[in-house]
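Can you read through this structure? Questions will come right after.
Every protein chain of the complex appears in place save one, which is left out.
All chains are identified by letter, namely A and B, in their written order; residue positions are counted from 1 within each chain.
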Amino acid sequence: MRILTTKLILTGFAIAVSFIGISIFGEAVAGWSPKKPVQFIIMAGKGGGADKMARLMQTVIEKNKWSPKPLTPINKPGGSGAEALVHLKQAKDPNHTIMVTLNSFYTTPLRQPALGVDIATFTPVARMAEDTFLLWVHKDSGIKTVDAFIKAAKAKGKNWIMAGTGSLQEDQLLTDFLNADYGLSMKYVPYKGGGKVAKQLAGKHANSTVNNPSEQEGFYKAGTTVPLAAFTPSRLEMFPNAPTFRELGQDRVYFMQRSVVGAPGMSSEAAAFYQGLFEKVYKSDDWQKYRKKKSLMGDFLSGSALKDYWKKEREIHRSMLKKMGAL
Amino acid sequence: MKRAEIITAILMAALSIYFMWKSAELEVGWIPEEGPGGGAWPFWLAAIMLLCCIWIAINWFRRSSPPSKSDKPFMDSYAVRMFLLVGGSVTAMIGLVHFIGMYGAIPVFLIFYIRYLGQHSWLTTLLISLGSPIVIFFFFDIALRVVLPKGYLEPLFYPLYDIFL
Partner (left out) sequence: MEIIQHLSDGFFIAFEPLNLALILLGVVVGLFIGAMPGLGSVNGVAILLPMTFLVPPTSAIIFLAALYYGAMYGGAISSITLGIPGASTAVATTFDGRPLALKGDADKALIAAALASFFGGTISIVLFTGFAPPLASIALDFGDQEIFALMLLAFATFVGLSGDDIPKTIFSICIGMVFSSVGLDIMSGEPRLIFFDIIGFMHGINFLVLAIGIYGIGEMMWTIEVSRGEMLMSKVVINLERIINNLKELLQTWKIAVSSSFVGFFVGILPAAGATPGALMSYGIAKMTTKNPEKYGKGEVGGVVAPEAANNAASTGAMLPMLTLGIPGSPTTAILLGGMVIWGLVPGPRLFVDETAFVWGLIASLYAANLFAVIINISFIPLFLWMLKMPFTILAAIIFVLSLVGGFAPTQDMHDVWLMLLFGVGGYLLRKLDYPLAPAVLAIVLGPIAEPALRQSLLISNGDITVFFTRPISGPITVIAIILLLLPLFKLLKKKLVPNAT
């Protein structure tokens, strides 16, 4: 028994040594590629919109074997993404740390300056999509147009319940738009995720929501909920009867970005690898199908174009938050 | 045991007060038309904790709870030794993870625990302390893709990643 163990250990050692040898000599392949599993941070909790998308991207990459080492998703929803941002900023190995982001990428550093996070230092990888927002009501309310909505909401005053995801985030910004534009005083009630928000509307516990299409899809198809108008530049293919707010005379366009960002200090070779990787994902049939199905907009952006987009969006969010008194 | 009971009650009361103070960073009162503020939930629960500590102290003075009647020592010499050895070795293991990673810290801990605390044979010790990291590696790193920290031993794992991932 004892001899056998010794033998096993020795053999194991020999194998290990030879593999180390192989890996050293096998290094000379063209271009950079990850040497170990890549941390794929998700700036939101399990089961949410960003999480679903991250796992789809991971699935596409694994299916096509586009990355020699797997991407391992890690959810860091803490502090509206503050934890994820700090993790990225302090990444020990920036070449193997990337993150899926949404709009809290702008708002969280603005609202929590103590974090010391400057998103301009992060490495731009890819913008994969922009999610759209619509205004939804229950079909039993009988409301079919924005005008009818305004009338009903005005009549109810602060008893008109608008359910949304999180506090001082996208949904509340949009609620504030509507309240300001139409002189309403709807009450905003925050919930933890888009799915829960959609359920509040379907169960008539809320009067309206500003969900993404993917969150309301099931109820919409069943005819339970009705989209009134879209916060997009042009009408969405899936909801041809819902006008845009622009058509209605209010220039309100708002998107949720779905981007991939690298840790600050990532080498340019590594950044090039991830940019190429996610461009492939973007062009894949799976992704394009998904985009179409979920009414996603926003084309592929990368490199300095993506960074400029972030800077622009950050300023937009800064002024919006200021208006709300959140800064 | 008697002394431990009242000291713990005082410490827990202090903890409750700390929680209340920390909760008070947010609104702890009732916001009209809205309900309780952001800090109210933990604040008032911590207040109940404080009341419970006072209640425990009253029971202590009246000697009505079992620990307040017991004359047994809270920790005898065996308990103290075990507490330091077991607690200390677990703490050391967690501390070591930061330097030599899970796969360094786990065998070191197992060798110490099984050989020196458990007095088992070297064969048993080595089989378990070298076998469990291998099982954990295949289960977590390879099958489940939960990459455990490797500390400074990371480069040693590159060849393993090349083969199995």
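Note that a contact is a pair of C-beta atoms (placed from the backbone, for glycine too) under 8 Å apart; a residue touches a chain by one contact, two chains touch by 3 or more.
If you're wondering where the values come from, they're calculated on a predicted model, not measured in any experiment.
Novice: Among A:92, A:151, A:289 or A:322, which residue is in contact with the omitted chain in the full complex?
Specialist: Spelled out, the listed residue whose C-beta touches the missing chain is A:289.
Novice: Which candidate, A:195, A:265 or A:303, sits in contact with the chain we can't see?
Specialist: Only one listed residue reaches the unshown chain, and that is A:195.
Novice: Pick from A:56, A:148, A:272 or A:297: which residue touches the chain that isn't shown?
Specialist: That would be A:56, which touches the missing chain.
Novice: Touching residues of chain A against the unshown chain: what are they?
Specialist: Those residues of chain A that touch the unshown chain are 46-47, 51-52, 55-56, 58-59, 62-63, 73-80, 82-83, 86, 111-112, 158-159, 161, 166-169, 187, 189-192, 195-196, 198-200, 202-203, 205, 214, 217-219, 221-222, 224, 289, 293.
Novice: Which parts of chain B are in contact with the chain that was left out?
Specialist: Contacting residues on chain B, toward the hidden partner: 1, 4-5, 8, 12, 19, 22-23, 25-27, 30-39, 41-42, 45-46, 48-49, 52-53, 55-56, 59, 65-67, 74-75, 78-79, 82-83, 86-87, 90-91, 93-94, 97-98, 102, 105-106, 109-110, 113-114, 117-120, 124, 128, 132, 136, 140, 144-149.
Following the convention adopted for this analysis, only the chains that are shown with their structure count from here on.
Novice: In angstrom, rounded to a whole number, how far apart do the mean CA points of chain A and chain B lie?
Specialist: Taking the mean C-alpha position of each chain, the two centres sit 34 Å apart.
Novice: Residues of chain A touching chain B in their complex?
Specialist: 1-2, 5, 9, 16, 19-20, 22-23, 26, 35-37, 39, 69-70, 72, 158
Novice: Given the complex with chain A, which residues does chain B contribute to the contact?
Specialist: 33, 123, 126-127, 130, 141, 145-147, 154, 156-163, 165
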